[in-house]
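Everything below concerns the one structure shown next.
A single protein chain has been omitted from the complex, and every remaining protein chain is retained in its original position.
Entry: subunit A
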Amino acid sequence: MVAPVTRATQTLLLTVTGAVLVRMAMGDTYLRYVNSWMRWPLLACGALLVLLAVVDMWRDEPKADGQPDHAPDGEPESSHVPRAAWLLFVPSLVFFLIAPPALGAHFAERAQTAVVPAEPSTEVVLPELPTTDPVPLLLEDVIIRAAYDGDTLADRRLEITGFVSRDASGDWFVTQFGMNCCAADATVMKVLATGAEAPADDQWVKVVGRYVADTGVGGGTPPEVTVEDVQLIDAPTNQYR
């Protein structure tokens, strides 16, 4: 049988949870899980939880002669919480023990494909690409331009960045996740890379390649590039779009 959470343990629980939130938001770790605007809410929240714990210890301090000032059976009514409260230790432990990375190739195979935000049948004029060669493009731009017949991509060398993921048949993709609130709602954006050996899964790469005509039209399937050059790079601080 699980023991009830005593008031002292609750204070520890608040301290640990608050400290983990602050720790996460002080560095860049929080970017693996949530959006960048969450930094200040997380810091405020973590500080508040630690403060709650400190206030409680400070309040009990003068009576710390072994006789708590509460109800005669040792615990004040207000500190009765369900045993499920023990579970609040789990996220902090998972954070420290597993140090969950940003989502990667494993989830890319399963995740929802990002939606192309318009009907390809409508008449849309996409601006011409800049004249630099190769032209750096975000994955989402490649996918959107390909969805509209790919005319603006024709005969251009594209430079795209993302991590390596694979599908069941062994093809590899330059991949990135888009995120709205947190990693749970991540949607995947992929560009199929052909003509080069795949680097290891989850490796971040900068790929230069030519768009293969008529791939990715309508947004139903990923666009394809013929790889000319693969450069291994470090993962960016914020790995989501």
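Heads up, the rule we're going with is that a contact is a pair of C-beta atoms (placed from the backbone, for glycine too) under 8 Å apart; a residue touches a chain by one contact, two chains touch by 3 or more; residues count from 1.
Quick note on the criterion: contacts and distances are computed from a predicted model.
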- [ ] Between "YciI family protein", "Ger(X)C family spore germination protein", "C-type cytochrome" or "Permease", choose the name on the UniProt record of the chain that's been left out.
- [x] "Permease"
Task: Omitted-chain contact residue, chosen from A:V34, A:L137 or A:V174 - done: A:V34
- [ ] Could you please point out the subunit A residues that touch the chain left off the display?
- [x] 3-14, 16-17, 21, 24, 30, 32-34, 38, 41-42, 44-45, 48-49, 52, 55-56, 59, 71, 73-91, 93-107, 109-115, 117-118, 180-185, 187
